[in-house]
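Every protein chain but one is kept in place in this view of the complex.
And now, subunit A:
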Amino acid sequence: MTDSKYFTTNKKGEIFELKAELNNEKKEKRKEAVKKVIAAMTVGKDVSSLFPDVVNCMQTDNLELKKLVYLYLMNYAKSQPDMAIMAVNSFVKDCEDPNPLIRALAVRTMGCIRVDKITEYLCEPLRKCLKDEDPYVRKTAAVCVAKLHDINAQMVEDQGFLDSLRDLIADSNPMVVANAVAALSEISESHPNSNLLDLNPQNINKLLTALNECTEWGQIFILDCLSNYNPKDEREAQSICERVTPRLSHANSAVVLSAVKVLMKFLELLPKDSDYYGTLLKKLSPPLVTLLSGEPEVQYVALRNINLIVQKRPEILKQEIKVFFVKYNDPIYVKLEKLDIMIRLASQANIAQVLAELKEYATEVDVDFVRKAVRAIGRCAIKVEQSAERCVSTLLDLIQTKVNYVVQEAIVVIRDIFRKYPNKYESIIATLCENLDSLDEPDARAAMIWIVGEYAERIDNADELLESFLEGFHDESTQVQLTLLTAIVKLFLKKPSETQELVQQVLSLATQDSDNPDLRDRGYIYWRLLSTDPVTAKEVVLSEKPLISEETDLIEPTLLDELICHIGSLASVYHKPPNAFVEGSHGIHQHSADQFAIMKQYFSVLQVWLPATKAKGLEIAGTFSRRQGHMYMDMTFINKALQHMTDFAIQFNKNSFGVIPTTPLPIHTPLMPNQSIDISLPLSTIGPVMKMDPLNNLQVAVKNIIDVFYFSCLIPLNIFFVEDGKMERQVFLVTWKDIPNENELQYQIKECHLNADTVSGKLQNNNIFTIAKRNVEGQDMLYQSLKLTNGIWILAELRIQPGNPNYTGKKKTNATAFSYKLMVHIF
């Protein structure tokens, strides 16, 4: 007896029949009926109207029936919220059941019922289950917190469930720890405070212990969490690496890749000359190779990540190029990725093998792949100079095959080879010219024309060749037209006597008969250049061009570093920064990248205020910050003079906010030549006030033994926002109404891809508080307040449309004109 019979009851009145069966007296009949209902549900039929009848079957001792009813509830409770409340009592009762399986099942199901009204009944049972004596129940409850957060984040916070989760990290059972970590990581994706998991050496130790004992999935969560930790020193980094390394031998490829992420990130912190560093590098290679023997989908993700790894640390896989050789039945997405990595690993040592492979690929069936293979040969030539000759002859062989798209692709890459090694391979031009007629793609035509123009003096019939292109000038793409124009001008400058007519023709075609602004402009430029001064024209047009660089498709280093921190994530598959694409993906990830930058000592936030040239060798760079309710001016003094400096002092001019230093400059020892000192100067706002322009301008005088120097800098306004800037709701309402419209300002914030919760989180970090949030016609409205050190309140309304990156903001303030400017500065 199979379940397929449930699919075949397609007669009319099906629902009616089911209803009757659900209310049958016999238990077995009822169970059969519930099964039919579930089957109908799985294939997408709407059986929600049976809700009351199914719920009636819930009070049962039969575990299977209970499970089936639970399945149904999860699916339809949302559409029948009032009926769903009927089920609450059963849940609460089940949470007290002596059987932990039932308790866990109940707490699990409750969380899946995404009905707001029910959630409040959930809190008490959930709190009990989080402290249940049975770890199976605790671990299920941990996940339930994440579910609840998804439905009602505020309630989870208010009920203190987040703290309970944090407590579970210290649980004695590794499975509970893993689930708590997973739940917290998921919550932090949408939580304003991205640092929910407060990682410190104690709980890192807990996580590492749990890592060895929990399930494979738990290991992934824990490893991903570990990768967000910043070890305090090399020793700690090394000891974490040592405990993570065994995970490289796990059968689950996701565990392996997460372990690779942790190790790649912490490698940065280890001293390069240590033995351990070398050992670790060696250990990374075999597991990466093994990933490539997995299913094609696994290979694909692995290859995308390996692509990042070889850009960051080519040494790890430089011996392993053969594993990237393409098999003819690999899926195309695997083939293309392998090819990319092969080129990145190509070097003088292995170029012969690589070229032999690429030539092989150029005879494959798939056109996209063949094209990429041909292009790859060109990239090898440009990357490995010693191989250029061999690459060129391989390309020539391919051109001889006369396969149309191969020839076209080959000509495009040969142009680039010419640009890298000018005047070296022009002997092959004759062969290229033979294929002129078969070129029908703009890229290939343009490449050929460029070559003819560039080497016009060595090609006897250059004028004829170019003239042949000129015939259908208007049908060509812009790219070809532009190249043709330049090529003919080059030809004219090289062989002026025979080609005067040709150049006139092309100039008139470009300037008079074309609508394209670029083409016209370039045409006129050449025309004037040629008519004013042919000698200069020659110098300009035929001057030597810089060679093209080796690798053009490398990922920019800062992005690469960021992506290395996110190995194994979607970001790493797309090679895009993690905050750029998945909705709600920010928080912890963004955070870790920031930390990575700091770990690598990118203290680039300091601005140079006083350059050494203006201050007789004293350079001052600095920034402002607000920490624990106090303002600071953080500065670095560097002595670039030849003599030492002493007797430092600092003074501020009167300014808009009355900012003054509260202590003298804390530089007590002489500053020796080429030495620098970092200081942090506490500030207060009790000084004399004078309006400055711009408002946040600060003029500073610094004295030392040599002289007195002056500079000015801009104070970022957010350091004036005080911590107690959260207005009472009622007060806010009244004040908002009271402020006249003249004091109101509207503007748009463009291209800000954040949702309301994150925005409010980010703003809160800067002491801009959200008083209220409501949803009007699909738009999120945030009402916010902030208070400045001088007691001025600013109220704001922020309207966010999901999916629209532009925010509309409205600001009101109760102060004078002075405040208007403030608001402009805030964003």
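We adopt the following convention: contacts are C-beta pairs under 8 Å (C-beta built on N, C-alpha and C of every residue); 3 or more make two chains touch, one makes a residue touch a chain; residues count from 1.
The rule is simple: contacts and distances are computed from a predicted model.
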item: Options "AP-3 complex subunit mu-1", "Dynein light chain roadblock", "DELLA protein" or "F263 bisphosphatase": UniProt name of the undisplayed chain; value: "AP-3 complex subunit mu-1"
item: Which residue of A:Pro314, A:Pro331, A:Pro611 or A:Pro673 touches the chain not shown here; value: A:Pro331
item: Listed residues A:Val301, A:Ile719 or A:Ala796, member touching the removed chain; value: A:Val301
item: Contact residue for the chain not shown (choose from A:Asn23, A:Asn56 or A:Asn173); value: A:Asn173
item: Touching residue (missing chain; options A:Glu315, A:Glu360 or A:Glu389); value: A:Glu360
item: Identified contact with the non-displayed chain, of A:Pro125, A:Gly568, A:Pro661 or A:Gly761; value: A:Gly568
item: Absent chain, residues of subunit A that touch it; value: 1-4, 6-7, 28-29, 31-32, 35, 38-39, 42-44, 62-64, 67-68, 71, 75, 78, 99-101, 108, 111-112, 114, 134-136, 140, 143-144, 146-147, 150, 173-175, 179, 182-183, 186, 189-190, 213, 215-217, 220, 224, 246, 249-254, 256-258, 286-287, 289-290, 293, 295-298, 300-302, 322-323, 325, 327-329, 331-333, 353, 356-357, 360, 363-366, 401, 403, 406, 568-571, 573-574, 578, 581-585, 589
